[in-house]
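What you see is the complex with one protein chain gone and the rest in place.
Entry: chain A
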Amino acid sequence: MAPVLPLVLPLQPRIRLAQGLWLLSWLLAVVGGLTLLCSGHLLVQLWHLGTFLAPSCPVAALPQVALAASAVALGTGLVGSGASRASLDAAQYPPWRGVLGPLLVAGTAGGGGLLVLALGLALALPGTLDTGLEEGLGTALANYKDTEVPGRCQAKRLLDELQLRHHCCGRHGYKDWFGIQWVSNRYLDPNDQDVVDRIQSNVEGLYLIDGVPFSCCNPHSPRPCLQSQLSDPHAHPLFDPRQPNLNLWAQGCHEVLLGHLQGLASTLGNMLAVTFLLQTLVLLGLRYLQTALEGLGGVIDGEGEAQGYLFPAGLKDMLKTAWLQGGAARRPAPEEAPPEEEPPKEGLPEA
């Protein structure tokens, strides 16, 4: 039963390992804390933009899993620093002996699993975001005029604030506003001939205009904002088409939001990768330290050379041992009977 990946650890290398592990653990704790903050930030951003993401889109899964994974990483870092500090002091180590084994298992299984899941979600995010935003923004634009319908009355305010804050207009450009009715019927004069003409000329009876809401206006424009009659070149005679059009925001909200959220998600993904690497190193180091000290029987200052290993035996041997132990536990009665028969048998030949 050869141990897997054994490493001989005399006293000095053991001390070096413990000290290095202490530093790495604190680094892991700091990085875990930062990842926690980053995933919290992403969660808050997604919550703010909730109206513009389709409810069927499970984007919130990534920050939640990342939150759990970074919490486990933070815990691992703190445990690692405590254990490595204790392993240098003979008086402090005994309470850690019993706890370290299960903690390592929990750290590897829980932390590792969550981190891998979070990394997978981070890679899959862009696709889900795209479809979610497409649907969500389309609904928001359609609900812009429904300021008196319960459940949709905030759509106008939220979309205006989005366009003002993120410097965007429409879904993919300002022309999206030409295709929907964003002026509510309550504010349309039924006696105005122009209004009646427009509504009658539209197949679905919608009042469509070549104008945009005020929130599309770009403050950098040198002239007061032109919001209406945008497709008519003669409506604003002094508008110079050769000048770059600074009048409205050029970008669509879809691209802006996608870029913003993807940036946050990729930062989070990078930090999760670094956390994963650090956590693996810390757990490996702790395992080697634990097994080396077990080899010495828990005596810290023992000058003897102890062997640290990952697993006490190869995978096949471990499974066999586990199976035998499990089998022994399941058949206690037959085990007791043979020893009872043994002594009478031994007695007979003697006699």
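The rule is short, and it goes like this: a contact is a pair of C-beta atoms (placed from the backbone, for glycine too) under 8 Å apart; a residue touches a chain by one contact, two chains touch by 3 or more; residues count from 1.
Just so it is clear, contacts and distances are computed from a predicted model.
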| item | value |
| --- | --- |
| Omitted chain, identified by the protein name its UniProt record gives, among "Aldehyde dehydrogenase", "PAT1 homolog 2", "Trafficking protein particle complex subunit 2-like protein" or "Peripherin-2" | "Peripherin-2" |
| Touching the absent chain when the full complex is considered, from A:P102, A:G127, A:G151 or A:P219 | A:P219 |
| Which of A:K156, A:R171 or A:H254 contacts the chain that the document leaves out | A:K156 |
| Contact with the hidden chain (one of A:Q92, A:S184, A:T280 or A:Q307) | A:S184 |
| Contact footprint on chain A, counting only the chain that is left out | 147-148, 153, 156-157, 160-161, 164, 182-184, 186-189, 192, 213-215, 217, 219-220, 222-225, 227, 237-238 |
